[in-house]
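So that we are looking at the same thing, I have put the structure below in structure tokens.
Excluded from the complex is one protein chain; the other protein chains are retained at their positions.
Per-chain numbering from 1; labels A and B assigned in written order.
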Amino acid sequence: MSRSYLPHWIHWLGSPPNFYRFAGALRPWLMAAALVSALIGLYGGLVLAPPDYQQGDAYRIIFIHVPSAWMSLFIYATMAMAGLVALVWRVKLAEVIAMECAPTGAAFTLITLLTGSMWGKPMWGTWWTWDARLTSELVLLFLYFGVIGLYNAFEDRRRGARAASLLALVGIVNLPIVHYSVQWWNTLHQGTTVDLFGKSSIAPSMLWPLLVMALATHLYFFASILGRARTALLSLESGKQWVRALIGGQPTPTTGAPT
Amino acid sequence: MAISPASRAPLLSAHRLAFSRNDEPVFGPLDFSLGRGETLLIEGDNGSGKTTLLRVLAGMLPPGEGEIRFDNEPASRDNRNGCVLWLGHRTGMNESLSARENLEFLAGLYGTRQGASAASAMERVGVVGWLDEPLRTLSAGQKKRVGLARLLLLPGDVWLLDEPYANLDRHGIELVNALIAEHCADGGAALVTSHGAVRFADPRARHIHLVA
Partner (left out) sequence: MASTAQSIVDGTTVTRVEHASAFGACGALLRRDFVLAWRRRGELFLPLLYAVIVAALFPFALGPDPALLARIAGGVLLVIVVLAMLPALESMFRADLEDGTLEQWLLAPQPLALLALTRVIAHWLTTVLPLIVVMPLLGALLNLPVKVLPVLIVALLLATPLLVLLGSVLSALAAGARRSGILMALMLLPLAVPVVIFAAGAIAAAQSGMPFIAPLSWLAAALVLAIVLAPLACATALRIAVEA
């Protein structure tokens, strides 16, 4: 399997002991940055941003709800991409990353649904409704559960990772459905207000805390996945020399080539 | 008589073939080749990786390292499928169907050797009279023989036989050896695993010994 078309650093990073050290070094910085930006974003959203002229202060939950929703989709896409690499090239690191994305993604989806429910009660008068966006987001939650369930049903974790990755890929059709559901159907949920490429229909004083919170959640996710992947790699490679050296307190031997 | 180059190209060859599961090495690196008319015996105790080696050669498992070649071309579904016949631990046939139905289904997938039929193959392996009974009514030894009949019916130059002697009595073992010898004389090749002491009809059969 010649992968000479990939840059050298990808090869280097794909090797578990290298990734372990790299992730371990990077993770605290990402966590710190996530915390700082979260504080800034929350301050901007909860304190600085003015009350909405229609909803008053009840709208402020969007600073958690919307970034969580974005993460629920982003993490699924990451999981599917890592899963594709795992399926096609059987790269151990890709398998680990794909599988560790699932619980985090499920958590963000759950937060999205719960915060949305908390917002829906004062706004629409109901905790839940079966409109297109809510339903497809709930479907996303069950897709995550399916991936987690399938992965855990295998004794051989590498095979299980590839099977669950295939499942994740099959379910990827749900992502555009969630995103475009507010455009394709008449839904109770409000339409797209934040546009990546065009003009957003939200006030700037509310937009910037939202974007900062989005940044914070992304940073948190990266930090989290680095940490989870490290732990998973340790247990997956537990028989190997570099892990034993690590536990023994000796310096981790790094390799120049992928395992 | 000079050997022409065509007969020199090995049907199957392995170069530095190795496999690990959960980072534990299972076998390898191995180098061997199998030409027309040759038999290769892979011996080893239980757990030494014989079945895994055969499964890797059959393409069911990807090799960890190394390369497999068919007719000197890198192994792919195009050159492997249709060239290889697999006889593993599982019969590969449905118990609710009769031997005839199973064999005819497989013939539908693989094609048949010219002149072969389910009935003639069953006769050769000595299970006449059980052609139309549901497979579950046969004994383990008879089912094994039906599996051998499959080798006679379907086309395939390379036979990958995993423990073909299991469940067979002395006559059955002689039958397996006879079938392998005929197949090799006909220009085919066979790769056989066994953990017991096996006497091949062909004294020129090569051995590979795997250590657990």
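Note that in this section a residue touches a chain if its C-beta (ideal position, glycine included) is under 8 Å from a C-beta of that chain, and two chains touch if they have at least 3 such contacts.
None of these values were measured; they are calculated from a predicted model.
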Contacting the left-out chain in the complete assembly, out of B:V84, B:I180 or B:L210: B:V84
Of the listed residues A:I97, A:L143 or A:A214, which contacts the missing chain in the full complex? A:L143
Note that subunit B touches the chain not displayed via residues 1, 3-4, 6-7, 36-37, 58-61, 80-82, 84-86, 88-97, 101, 104-114, 155, 184-187
Write the list of subunit A residues that the hidden chain touches. 87, 135-136, 139-140, 142-143, 145-146, 149-150, 153-156, 159-160, 162-163, 166-167, 169-171, 174, 177
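Operating definition for what follows: only the chains that are shown with their structure count from here on.
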Mind pulling up the subunit A residues that touch subunit B in the complex? 90, 156, 158, 237, 239-240
State the interface residues of subunit B toward subunit A in the complex, per the touch definition above. 21-24, 62
